[in-house]
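So, subunit A:
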Amino acid sequence: MKRLMTAAMLFTLVAMFGTDTWAQSSAPPVRMAYLQSDIHHLALWVALEKGFFKVNGADVEVKGVFKAGPEIMTAFAAGELDMAYVGEAPSTTAVANKAAKVVVVSQVNTEGSALVVAKKKTNIKNLTDLQGKTVAVPGHSTVQDFLLRRALRGSGMALEQVNIIVLKPPEMIGALRIGQVDAFIAWEPYPSKADTMSVGRNLATSKEMWPGHPCCVLVSDRGFLDRHPETVVAVVKSHVQATEYIHRNPEDAVKIGIKYTGMDEATVRQAVQNVTYTYELSLQGEKEYVQFLSELGYIRLDNPDGFVDQFINPDILKGILSQ
Partner candidate 1 sequence: MSWKRLLPPVVLLLVWQGLSASGVIPEYKLPSPVAVAAGLLDLIRTGMPPGHRLHVHIYYSVQRVLWGYALALLAAIPLGIFMGWSRTLRNLMEPLVEMIRPVPPLAWIPLAILWFGIGGKSAAFIIFLGAFFPILLNTVSGVRSIDPVLIEAARVLNAGRRFIFLKVLVPGSVPSILTGMRIGIGIGWMTLVAAEFTGVKQGYGLGYMIMTARDIQRSDEIIAGMMVIGLIGLGIDACLRLAEQHLVKWR
Partner candidate 2 sequence: MALSLEISGLKKVYPSVAPDDNVQVFDRIDCIVEKGQFLTIVGPSGCGKTTLLRMIAGLEEVTSGEIRLDGERLNGCNEKVGMVFQEYALFPWRKLLPNIEVGLEIKGVPAKERRAEAMEYVRAFGLEGFENKYPKELSGGMKQRVAIARTLIANPQIVLMDEPFGSLDSQTRNTMQNFLLKIWTERKDTVLFVTHNVDEAVYLSDRIAVLSPRPTKILKVFDVNLDRPRDRTSREANRLRREILALLEHSEQYPCQ
């Protein structure tokens, strides 16, 4: 009886404190998200496939695959995510409108979107021909929405002259094919897919609409960063490594891209070529976002520069690159 009691006490002690120690010694799981079939987020997929996260000591769990940036920001607001690959426009909007508290810790890519019109039977030759036509965007205040409006403004058109509707990118090609929309703007590989399917062709690439524009960023929930800075560092480090891997091993990167988008090789190859994968942050680019979003009325900031300083945290990246 005595032996049984001692064993039970020992077991209880180990259970109470032993697991605690275990929990402290292993990294907390990082709940991450990315956009469905968004080739911009290739670095994340590479890092997952090649085990970079594990090597750097981060336990990454893909909590969700979303259809557009605003949805990812809503998930942050609900406390469902710790870090994510997401567009700079939706994340800026969410933070400026005080819905989510995230910071940008690294760039993910620049460029890599396109405005697509029907391949056949269309008389849309340039942007001004879009007057009175219907264009699909993945959501309001997405990078693509932003690009489109910026390009229209640049062509001297008033934004109300074009009918902008929201469709999820998987629906866009079908809608274009049967003529429900006259054009769509989406992230790669959807423009490339429209091309390889002979349904659409690029009217303008994002490169032409805003050269070198920052597109997707890697963000972290502020509270998560405060509580687990070393984990965030580990994730950013993996991201940097994965980005460089894409440049050094393009063939393997394409293979991974095929796996995660489920699209054919020709499409993915073409798509990857249209994207510039980089981790270099651009404060200037963010300031442009803030300014235009304010002009559109999506956000209202008393101190735009102060906002940008708060929103982008370049220190983590600096720390990693200096090593």
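Inclusion criterion for the candidates: all candidates are chains of the complex that A comes from, given by their letters.
Note that a residue touches a chain if its C-beta (ideal position, glycine included) is under 8 Å from a C-beta of that chain, and two chains touch if they have at least 3 such contacts; residues count from 1.
These numbers were taken from a predicted model, which means no experiment stands behind them.
Candidate 1 is the one, among 1 or 2, that touches subunit A in this complex. Remark: subunit A residues 68, 70, 73-74, 77, 90, 93-94, 97-101, 134, 139-142, 159-160, 163-167, 175, 180-181, 296-299 touch candidate 1 in the complex.
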